[in-house]
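Read the structure below first, then the notes.
Only one protein chain is missing from this complex, and each of the others stays in its spot.
Chain nomenclature is as follows: A, B and C, assigned in order of appearance, with residue numbering initiated at 1 for each chain independently.
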Amino acid sequence: MERPLFISVIGENDPSPRLAALAEAVGVEIAAAGAVLVCGGLGGAMEAACRGARSRGGVTIGILPGLRHADANPHVMFPIPTGLGHARNLLVARSAHAVIAVGGKYGTLSEIAFAKIDGTPVIGLDTWDLRRPGQEESPVQNARDPKEAVAMALAAARKRQGH
Amino acid sequence: MERPLFISVIGENDPSPRLAALAEAVGVEIAAAGAVLVCGGLGGAMEAACRGARSRGGVTIGILPGLRHADANPHVMFPIPTGLGHARNLLVARSAHAVIAVGGKYGTLSEIAFAKIDGTPVIGLDTWDLRRPGQEESPVQNARDPKEAVAMALAAARKRQGH
Amino acid sequence: MERPLFISVIGENDPSPRLAALAEAVGVEIAAAGAVLVCGGLGGAMEAACRGARSRGGVTIGILPGLRHADANPHVMFPIPTGLGHARNLLVARSAHAVIAVGGKYGTLSEIAFAKIDGTPVIGLDTWDLRRPGQEESPVQNARDPKEAVAMALAAARKRQGH
Partner (left out) sequence: MERPLFISVIGENDPSPRLAALAEAVGVEIAAAGAVLVCGGLGGAMEAACRGARSRGGVTIGILPGLRHADANPHVMFPIPTGLGHARNLLVARSAHAVIAVGGKYGTLSEIAFAKIDGTPVIGLDTWDLRRPGQEESPVQNARDPKEAVAMALAAARKRQGH
């Protein structure tokens, strides 16, 4: 079985309307490219992204903090309850070939960090700007819009698969 | 979206031919019932169950100990890499509405234990016989064959959902 | 630094007076032997074991399901909050060179299973009797009393360290 690429979309529970629209458009583009969308399964940016992906018939997976499938937003096809609370963030990062961060608070920051620990590419839309003393470039590649973000994520994922 | 029931199949990496055939038949029955099959994603009983489910067009999810999608057996549609090693066993137990144990060693025992901690029904085919001092009945409901095991798992899952 | 052996004591939140007395005596013997006691940090058998160990000046570590040090029973010297809920059970099993199970329900069963996955010896006092089809001996070595349980745990731990 040739499997599709998996792209995680991470972001806030309570995004601004602008960030929610960005997340939804990211979901649309992921589905249009035939990739699987992974997220944390709850509301806000996660729900917006799933709604976008489902509007194009895409597959959506939600890795949940709690124990109940029913906690997933209605656009999640396959809920994965974990009972691990915020610790499930690292599973959201690890399930994907590339990660797209849309806005985001500390949960998003933890997912970016775990993606980078594993060498997974992270594309950003209005997300954290991360600088370390002595470091030349940001660990997050910023995109200008959702279409570019998904194109960058897929290109980075394919390049990494090729290794 | 009305979601299907999720049934986890747990068992050995290196099963006897008889146990592998049981696991494959369990997979066939899960798919025939329209349920989603969850497993640990690797070989042995996990691969046999996925092969059975895919032969009927079922959906298969594999929650992997490692970090690579490519570690999944070829009959897993949706791999979930965790990087958690054996700790991922608890996620296999938690992702399902009911669990079917086919044979099994200590990994299977850990999954049975975590399912029971959460109140998830466990159906057994030639699996652990668990007795505590003073306890009247086994925590695992034994089935006579794969068809009965899946019927019992679905009935227990539906009963629990109704609560 | 030569470090002491670590022994985990696992058991019920709500033990009978007889099981609580066994757990306390196990704690006394662990401290008398100069070993460190690890447990799940809460009440019941965990608290009884810690009380016993502290009565002899032993060191006690409690690996907690929640996020607050203050959740630990008063006889835990070093609380380790995890926020992982029941998933912390596997950390209790993994932190020790040997495990002593006193009575126990499903949480204890999960700890026994994870200890055995890792090859860690498990000594039992009135705990689960585990049988698999075709298996000759129980994975748990039963002791007659707390003194014997601790002696068996230390001997098994030392033997394993010697490998």
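Note that in this section contacts are C-beta pairs under 8 Å (C-beta built on N, C-alpha and C of every residue); 3 or more make two chains touch, one makes a residue touch a chain.
Just so you know, these numbers come straight off a predicted model, no measurement behind them.
Here the missing chain is touched by one residue of A:17, A:133 or A:162, and it is A:133. Screening A:27, A:107 or A:146 for touch with the missing chain picks out A:107.
Seen from subunit C, the chain kept out of the figure touches residues 1, 3, 6, 36, 59, 61, 63, 67, 69, 72, 74-83, 90-91, 94-95, 97, 118. Mapped onto subunit B, contacts with the missing chain fall at residues 83-87.
Residues 86-87, 90, 103-107, 109-110, 112-114, 116-118, 126-133, 139 are the ones on subunit A that touch the missing chain.
Heads up, the rule we're going with is that only the chains that are shown with their structure count from here on.
Core chain by CA centroid proximity to the global CA centroid: B.
Between subunit A and subunit B, two chains of identical sequence, the interface residue sets overlap for the most part, with shared numbers making up over half of the total.
Here the spacing of subunit A and subunit B, counted between their Cα centres, is 28 Å. Residues of subunit C in contact with two or more other chains: 86-87.
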